[in-house]
Structure formats: structure tokens, C-alpha cells
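Note that one protein chain is taken out, while the other chains of the complex remain in position.
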Amino acid sequence: MTRVGKYHLTLIGVAALLLLMSLVRIITGQNDITSSGTFYAALLLAVPIGLAGLGGLWAERAGVVNIGLEGMMVLGTWFAGWAGYQWGPVAALVAGLLAGAIGGLIHAVATVTFGVDHIISGVAINLLGPGATRFLSEVLYKEGTPAASAGAGITTSPAISGSTWSPSLPVLSDGPDLLGKLESTHWFLLSDLAGILRGLTHNVNILVLLAVLLLPLTYFVLWHTAFGLRLRSAGENPWAAESLGVNVYLTKYIAVVVSGAFAGLGGVFLVFVSTKYVEGQTAGRGFIGLAAMIFGNWRPGGLAAGAALFGYADGLQLRDQKAVTSFFLFGAVLLLAYLVMRARSLLTAGPGAEPAARGARQYTLMAAAALGMVVLFWLWLTVDELPNEFVFITPHVLTLLVLLVASQRLRMPKADGVRYRRGEQH
Amino acid sequence: MSADTLATAKPAVELEGITKRFPGVVANHDIRITVEPGTVHAIVGENGAGKSTLMKILYGMQKPDEGTIKVNGEEVSFRSPSDAIAVGIGMVHQHFMLADNLTVLENIVLGAEPTRAGLLDTGAARTRIAKLAETHGLRVDPDRLVEDLGVGDRQRVEILKVLYRGARILILDEPTAVLVPQEVEELFQNLRELKADGLTVIFISHKLDEVLDIADAITVIRRGTTVAAMPRAEVTSARQLAELMVGSELPTPETRESTVTDRMAFQVAHLTVEAGGRLLLDDVSFDIHEGEILGIAGVEGNGQSELIEAIMGIRAAHGVITLGEQDVSSWPTLRRREAGIGYIPEDRHRQGLLLEASLWENRILGHQTRKPARKGIWIDRRASRSDTERIVKEYDVRTPGVDTLALALSGGNQQKLIVGREMSSEPKFLIAAHPTRGVDVGAQAAIWDHLRAARAAGLAVLLISADLDELIGLSDTIRVIFRGRLVATLDPSDVTPERLGGYMTGAIAGTEET
Amino acid sequence: MPAGLNRALLTVAGAVIAIVLAIAISSVAIIAAGASPLDAFAAFFDFGDSARAQSNGIAAFLNRAVPLFIAGLAVAVGFRMNLFNIGVEGQYRLAAIVAAYVGSTFTAPAPIQIAVIIIVAAATGGLYALIPAVMKVTRGVNEVIATIMLNYIAINLTSYLVRGPFAGERAAGQLTTTTPELPESAMFPNLNFVFDWFGQVAPTRGGGLQGFLLVAVVLGLIVWIVLERTRFGFDVKASGLNGPAALASGVNPKKMIIAAMVMSGGIAGLIGLPEILGDKGAFNSNFTAGLGFLGIAVALLGRNKPVGIAVAALLFAFLDRAQGSLQFAGVPSSVVTIIQAVIVLLVVIANEVTNRLALRIEERRAAQQLGRDNPVEVTV
Partner (left out) sequence: GGDSGGTTASEAPSSAGASSEAAKGPLKVGLAFDVGGRGDKSFNDAAYAGLEKAKTDLGAEIKELSPAADGSNRGDLLRQLADAGYNPIIGVGFAYGEDIKKAAEEYPDIQFAVVDSASNAPNVTGLLFAEEQGSYLAGVAAATKSKAGHVGFVGGVENDLIKKFQAGFEAGVKSVKADAKIDVKYLTPDGDFSGFKAPDKGKLAAEKMYQDGADIVYHASGDSGLGVFQAAAAAKKKAIGVDSDQRQTVKEADLQSVIMTSMLKRVDVGVFEFIKAIQGGAKGGTDTVYDLKVDGVGLATTGGEIDDIKDKLDAAKQDIVDGKITVPAKP
């Protein structure tokens, strides 16, 4: 398909999704499905995942699997807290970035210079991050230290000094808050759009802006600069790159260090949101970020979608556990749409157009979809509130479901995870 | 431009006393070569003679232990390929060096990207590539993904890569290995044009007739040293060159009296393979008798791999495959192997070997369920070991022992191990895909002899090869595959490589309805 | 002399150097923390003053090694095939609760009771691992993401089960939720008699040296035999080293993925049993988490081979045991995690370097053979 075709298809898809959300909201009466609060929460929860995912993207596009994102993120949180309480937010940002980058550097030394299996090195960093930061806390934050009197404990740093800037879109999301007014009318579609827009533009943390900007920036750097081409070639065929005079080691080093820095930035973001370092606040987001990146087919747009899906589901369940049951209705409608489309294409194609075996598979698939639709619909009608445990796993289940549908189209960089040695043929 | 280069009359490349040692091997020893500008200079030598190593040194990918390199009369010392590129050297490697998931344009500009305001200037690159393609007759679509290209196109991309960097000295390491005669001729036409423009070409090949066709001067390397250097005019025959290369008499693959019996060994009927709505194999049928070698000729990518994989049961296909009396079409791979299908894969590293496992474990591969590898659910290590030792002896696999990792062996020795393994289960039917690719002449002769001996004992062989001499010399019948169809049946005794090439490229229309 | 022995010797040498380096690096950290490295390292070997304390320390050490070892095995089975079963964590958790619950629903003679529990645990773990395996085989879902997601799902599922359908009686004033108590016949006999053999005081620690150690040893042996000596093991190895070659040799990759994943999950199912059958007697909300992730480190450190995993598990357990002693010596106990991480990194780097060295040596020998000039006559 041409670029234009894809672009239009995406737009149509987004529009259809919006319509569906609005419809489900009206039917279920769960306003949080498209409320500004939900989208604000989604953004806040998606950003650290997205940053970790971006970290993963940089590394893996250069051929280095980075399962150590979690550890690097932990380093980012600790150092952001440590520098932040002493010298303010900018220092926190720099320190967190650097700490993550150092984690990336360790990973680069192990994998690029020594050719260690990428998974092993990543696992070691995931041990090292929490271990080292806990150690640092035990040494620097113990009772009697200046930090402790500033409010530090073994599990937390003192709060970051100074404040960060959280701008809103003037008039629309702030002050007169037109969008907010529109949202509260609960009109079909219009209010939904207003809610979504307001959620994304109201009190935006400055780091959110930075993180969101990093997506197109990454796209530009990786796909539209010479350096990006070299980086991707290192992930596709480092031997070819080497033979053209590209310094593959250096490229990989840069990519993995940047990867760590982004993971660290994700940590900084968490610290900014909670105003201080809290032990364990990353809570596996490095792994989720990695998943979002794979989900997004090793592309910035895709990973943003993955992170957004996860953040949205998590935000919704945090705000309203009852709204989660509307996902049943959501699924049922999607399956219905699928069935209608299939049936139409079958009718237009006419019988006998396809090999028999394939046709049989089609019908089984459609039958399964129909059954699924009925079950989902029934669930939506009967289940009023799910046990909390089932609410908590909403984002994870959704991710799995989407992967089940879409995963076959994924293509990872060809030399991803491959040990590359200069001068050695493959 | 060319007059200018000639006027200086300094050699384009001078290699003096180049020595390169690898642990345990001296790849190059005191090599001396002088390449005149504006000429095609061929370097020949058997496998492992050290040609590629030498070229990698000239291209800055490896550092020589001793010796000097002069380019256009100036002594140079390369730390990396970029240094070599800077003085106008470009290299097309023995194996394709392309990133499949990048476009042709990206592959070409990689490492020498035109930028505007920090961004990749694809517009400028596209114009430049179009111009190069125009002047040298190397046409490819710059926006296609390389993974969608055929070998000929890829070869052109490789050459464009080099020209794009403004190289005046081109190194081509076995560029013709994967090309059919027509494509070779096209390539040579390109090379002649380049030469006319004053470029210097260093050309490496095993194929001596090609060398005689294109070269202005020839250097022969044996066991890492230069044994002869002469202008083309002084060479009288390919045979003379070959004897210089190997230092002994040259073997040829020639079929002696026919051993074809009337007992049917293997049959394929109406085999069709489809992927993504495209027919990769279209209604292919053939049969092979005991004692017969059926050769399949074809340009790579015309369905050979799919045919092999369908026969092996690795790839889903429609049609009937019969081994002996049995219909094996629905059998899994393992059962087919157990029933007596042997398989020498086209890419030994991909499908034939566990590089990081020992030789005796490689002996087991594909024979997990049969003697001597198996004893009940167990692997019989002792028997496997001793049988591997037998193969090492009978097939002259040069290795310190059977516990050595396959990785440590040279390509030819790896291939001998595979041939030995596939033969030792006494198959009824053998698929031999490029059985001697990248193998030196000595090993080649041995492998041919083994194939012939097995054929005499009643083995049916499906031989797929890009080496037309090998095909013609070994086969009892040759079928040509083109775009997934068998288009011609030829008698090897009265076919020339040129005619074969005609069928393979579709230049001569098929004579056969299948 | 033989290639194999050569490689093994080099590996051991590399590991020793790496550990020495790791000790040096952590010493720096300890000094920076204002403590004495000597005290710290003494703490690792300080198992207490009384005979009883020492026995307890040894029991604590070995009891910790057992689940780590099993976790390492579980991970390794997948890794041998390049299948990254990050989901061991969720598999063992879910298996533990199901086994604990099923075991509490009936009473049978000890061997039967215990066997049933073990089988249920393995089956649960295996079935849970089947989910990502099937997803991978049928829909090509990357097993890393699938297992990461399934870990979270397992945590929530067990939490739901332990406070809902599988909840058992609790003593008054006990806040941990728990499954019903297992009958006495489910408790795995301990190995304290071993201490008697050596004239030592028997450990008292949580019932002493857990008998599940024996199961772990047997399991290790079985895994070793299966992986190294059977056809299945060969197929696993082949699939891991070279997928296309395995496929061409007749190995069905889909079946292998399912088999390896289920085997991995089945083994994972046993990780929690020593704790339940040897100590707690039920699954409760304090059940030890995180062993699945540590298992990854242990497996990789042990190079995915049972013997190596045993060594790695013992090393990790040895370090973990000292958490208390270190605090007595005034050293931050988190230094243990740092040492573990540094050891993993350095040992694998050393592995890499020695591997390359070994290969060089072999290549040199192979190359010498090339010089041999006695072409064998092929008779037709």
C-alpha cells in the first residue's frame, strides 16, 4: 500500500474507535470511558512506559536486546531523587538521564565489547539497579545523615526542591475551560472529543511534553538522518554496515547509551510525578515498555499506541472499576463489526473462490467470533462489578488480546540480539 | 578521464610482501601483486587460498601483519574500510552485504549519506543513483526493499554501492557465483564499460573461462602465496591456469556409462506451492529412477528452494510425492527422512549444521531416530562417535577429532561431513543442493566421486546446482526450472552451458508442457 | 586434552577470575559505605557461634538453594531452545496455590499425598506455560511479552484464589490469607538425620533441612539426562542452536516449542513446593515471590546446564544467607544483591572470553589438520 493509503486507513481507524467509544459510553453511562480525567491518567501512566519503550526501540533497532530497561529505570529514579532534592528539577532530570545512560553503558560494554548474550546482561542489570540503589539509600539516607533530616528514609528520597511547570492549553482547557464545559454536557461524540482533548492538554507536566516530543524526534532521527540509517543498519546487517565504513561498535554504543538514558528519563518522570524517589516505584514498567515496543512492531508510532493502550486501560481501572466491564460491550461490538465485514466479503466474493480448506477455516473462525460476541455481550449484561483482581489485570489482558489478533505482522530487526564481532563474518 | 589515468601510468594498486596470519593459519604469505590502472585484473586460486583475505586487507577490513600497500603510487595504511573508500577503493563482497529490511537507496547511501540540514537528503541520493544507473546500465528501483530483489538485482545494488562512493578501483569477490551465464555476460558488459571509463577492476573467481573472458591480467594464488602473474595474452588455456591453481591435474565431472535402471525410485506429481497469493511452484512433475541423477537447472529464486522444501515436508504443498511405492505427501519431515530421503541442503550453515555443536552431534542431526544415533529413547553417544570417526576417515574431513565444534572447520570440510552423514544412512533418494558450492577442487572431486558411486549402487539423486558444468557432467537428465515451472527437459550429452542458460533465463521459450 | 575438557577447564578458570574481580568491586562499595570488607567477607562465612546456629545457617543456605536451583532448571529448559520463558514467576505462583489447595482437600498416605501434590503443581505450571506456547505457535505472539503479561495475571489470579475460592481457616488475629492447612501426610520429611551422621546438632530452622532437596537433586538428574542423553534433549539442543537446521532434520518446531515450554512450566510448578511442603504447610499471602526472576540469573550463570545451575544456585543461596550476618557486622545487606549482579555480569564476560579462547585453540588444531596432505582415494 502507498503511504497515503496507510495514513488514511489510520485516520479512519481512529475515527471509528472514537465513535465506538462514544457509543459505548452512552449505552453504559460510564462517563469515565472518555473523560478528561481518564485521558489525563492514561497520559501520565503511558509516558513512563512509552519512554522505556523508546529506550527499547533505540537499542533494538541497533541490534541490542535491552531487557535491562527496568534496572536502568530504577537507576534513573534514584539519582533523580537524589539530585532533585539538593539542586532542583533540572538537576534531577540530568542525573536521572545520566544514571540511566550509565546503566546503558554497562549493557553496551557487556554486549557490544564482550559479546555477552543480551538477555544475560539485561538480567544482571535488573539485579544491579535495585541492589545498587538500595545500597546507596542505606548509606546516604540512613538516620543522622543530612538527607534524612530533609525527609529521606531508606525507601524514599526527600522531595525534589522547586517545582515543575505544568502548562495547560489556555482558554480551552484552562481559565474559561471551554473543553471542560463541553465535556460535562455529555453529548454524543462532541463531549467525548472534548474530554479526550482536555485530558491531553490540561495541566500537562513539562516532562510529558518532552516525552511526547521524543516520539517524532526518534522517528526523525532514526528514519531521516544519516545517523539513524547507520543505527538501523547496525540492527539489520552490521556486517554490511561495517563494510561501508560505518563504525558499528560506536553506533551500537550510542544507541544503547541513549536507550538507557530514555529508560532513566522514564524514571525521572516517575519521580517528578511523585515529587520524590520511592523504592519500587517503577513496578515493572521497564518490562511493560519492552512489551509495548514489541507490540508496536519496533516503531515509534506503534509503541506509542501500545503504551497508550496500556496507560488507558490502567487509568480507567484506577478511576472506575465499574467502567471496566464496558470493555465486554466494546469487544462484542468489535466482534460484530468483524463478522459483518467477513460476511460481506464472503458474499461479494461468491462461493468457490477460495480453496476448500481455507474456507472451512474461515467458517470456524467466524463461528468462534460469533460465540465470543455472544459470551461478551452476556458478560456485559450480567456482570455488574468484577473482583478487584480482575480489574487490575485489564491492561495486561487487553495487550494479550490485541497481540493475538495482530502479532503475525510483527517483524523485528534482523540482527536483533545477534552477537556481532568486528571483522567476523556471519 | 581515462587518458588522464593512463598518463600517470602508476600502478593502481601495488601489494608488496603482504603477510597475514590467523591463529594456526597463514592466510597470506609474501603476496606481491601489481594492478595496472584501467584494467581488469583477475585473481584466481582454490578455496582457502587466501583471496578474500587479501582483498579484505586491501579494503581495510583486516590489517596485514607485514607488507605495504600502494594505491596510485602512494603508500597507504588503512585502519578501516572508510580509509580505503577515501582513496577510491570499493569492494563487492563474496557474500551479499545488504540489509534486507532497508530500501535499495538506503543500502546504497549507507556510510556516505548526503545530508541537508542534518537530514538525509534522499532527493539528492535518488538523482545521483539514477545517473549512475544510467551511465553504467545498472537499473534498479531505489525505493524497493532489498528483500524483494532477486540475486541479479542485488549484485547490481552491490556494484552501485561501490560506484556511489566514487570508487576508481573496484574489487569484486566472486561476483558471478550466483549468476547465470546471461547475467554474467551482462555484468561483464558493465565491467567493460567501467574499464573504458578508466576504472580499475580486481576480479576474483573460481570460474576460469570467465576469467579468460574478462581479464587483462591474471594472478594465481596457491596456499597464500602468489605462484604466477601474467597478462591474459600469455595464458593458453583454462587448464593451464587450473593446474597452476591446484598444482596438480584437474578433475572433471564426467558421467561414465549410464546406471539408470527401470525401477522407479521417486516421483513428484503436480506439486504446487502457494504463498501470499503467488504460485512459487506451479504444477511440477518429474520422476527419478534408481541409479539416476536428475539435474535441475535454474536461476536462483525460481522455485528450487521451494521444491526442495516441499519434498522434505518443510513447506506445505499440494500434489503427490511418491517414494518407491509409498505416497509420502502427507508425511512429516522426520518420517520422510526415515523412509530413505537424504538431504544435502543448499545452505550448509542454515540448514545443515549445528555450528556450535561437536561433529558427532552433527552426525546425529537428521538421524535422531535411526541407528547408530539412537538406542531406544536414548542417544547412543558411543556409536555416533565411532560412526563419525568413520565418516571423517572415509570422506577425508580434516579435523583434530570428532569432539571439535563444527564451527572450527573450513567450509569444504563441513560440506564433506554433511555429504558423509547423508550417505551413511543409505538413502534411496538424495536431494543434493549445490553439493560442492564453495568447496575447493580436491574436495569437489571427492564429493562427485561419492555421488557417482552411490548412483552406481542404485541411488536416485535430485541434483540442484548453479554450477552448470557440474550439472551437465553429473546428470542423466536435466530439467530446467523457470518461474516455478519445469520448462525444458534436456539431454546433458548435447547441451551447452549457453543453451542451458537460455532456458534458465527464459530467453529460449520452454519446449515442454507439464 | 580432549576438546571438551579443555573447554571445561578454561570455563572454571574464567569463573574464578570473575568471582575474584566481583569481590574486589564489591569491596570498593563496602569501603565507600564506611565498613570493612574483611568484616563483610567474614560475615559470609560466619554461620554463628553455637553448633545449633551453624546447623541452622547451613539449613537456611541449602533450603534457599533448592528453589533457586529448580527455578534455574525451569528457565534453562526454555533457554536451551532460545525460548525466553520470563513467565516462570507466574507459573510457580499459580502452581503453588493450586497444589496447596488440592493437597488440602484430601488425606492419603504420605507418599501418595506428596506425589499428588507434586503432580498437580507440575501440571498447573505446565498448563499455564502452555498458554504462551500455544499463542506463539498458532499466532506467533512473542513469548517474552506474553509471559510478562501472564505473570501479572497470575499474581492477581492467585491473590483472588487465596482470598476467595481457595481460602482456608485462619487462626484468630492472623491477617495473612491462606489456603487450608495441608494434612500432616503432605509434609515432606526433613533431612536432619544427615547432621547426625556428621555428629552435628540437627537444625531447628523451620523444620530443618528440607527433604525437597532430594527431589531437586533427582529433578536435576532427570533434566540432565533428558537434555543431554535423550533424543528429545538432542532435538531441544538442535532447535536452540539452529532452528532451520532442526526443522530440516525432521524436528517439528511447533511441537518442540510446546514441549519445551510445558516442561519448563512443569518444572517451574515445583519451585514453591519446598516452602509449602517443608515449612509453611499452606500457600499464604506471604509466599516468596521473585524466584522466577532470580531463576533467570541462576540459569544464565549456570550456562543452562544442570551442574552449572546447581553451582550458581548454591552461590546465590550462600550470598543470600548472609543477609543477617552482614547486618550484625554493620554492613548494608543490599551489598549481597550487588555482588550477585556483578558476579553474573563478570562470569558471563569471562565465559565469553574463555569461549573464544577455546575456539581459537580448536581452530588452530583444525587448521593444522588442513596441512595434512594425504587425500583419501575414493574408489568407484
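A, B and C label the chains in the order they appear, each numbered from 1.
Here is the rule we go by: a contact is a pair of C-beta atoms (placed from the backbone, for glycine too) under 8 Å apart; a residue touches a chain by one contact, two chains touch by 3 or more.
Quantities reported herein were computed from a predicted structural model and do not represent experimental measurements.
All shown chains touched by the missing chain in the whole complex, by label: A, C. Within the full complex, the residue among A:107, A:134 or A:232 touching the omitted chain is A:134. Across the entire complex, the residue among A:273, A:366, A:404 or A:418 in touch with the chain not shown is A:273. Listed residues A:23, A:105 or A:150: the one in touch with the omitted chain is A:150.
From the options C:11, C:104 or C:333, the residue with contact to the unseen chain in the full assembly is C:333.
Within the complete assembly, residues 32, 37, 41, 44-45, 130, 134, 137-138, 141-143, 148, 150-156, 158-159, 203, 270, 273-276, 278-281, 283-284, 315, 318-321, 388-389, 392 of chain A touch the chain that is not shown. By the touch criterion stated above, the residues of chain C touching the omitted chain are 48-50, 52-53, 56-57, 60, 64, 155-156, 158-160, 162-163, 171-177, 204-207, 279-280, 284-291, 320-321, 323-325, 327-328, 333, 336-337.
Operating definition for what follows: only the chains that are shown with their structure count from here on.
Looking at B-C and A-B side by side, the one with more C-beta contacts is B-C. Among the residues of chain C, none is in touch with two or more other chains. Among the residues of chain B, none is found touching two or more other chains.
Taken together, the chain C residues at the contact with chain A in this complex read 29, 32-34, 84, 86, 135, 139-142, 144-146, 148-150, 152-153, 156-157, 159-160, 164, 293, 296-297, 300, 332, 334-338, 340-342, 344-345, 348-349, 351-353, 356. On chain B, the positions that touch chain C within their shared complex are 22-25, 48, 312, 314, 332-338, 343, 345, 350-358, 361, 364-369, 374, 377-379, 381, 393-396, 398-401, 403-405, 407-410, 413, 442, 446, 449-450, 452-453, 456. Those residues of chain B that touch chain A in the complex are listed here as 59, 61-62, 80-83, 85, 91, 93, 95, 97-102, 106-107, 109-113, 115, 118-120, 161, 165.
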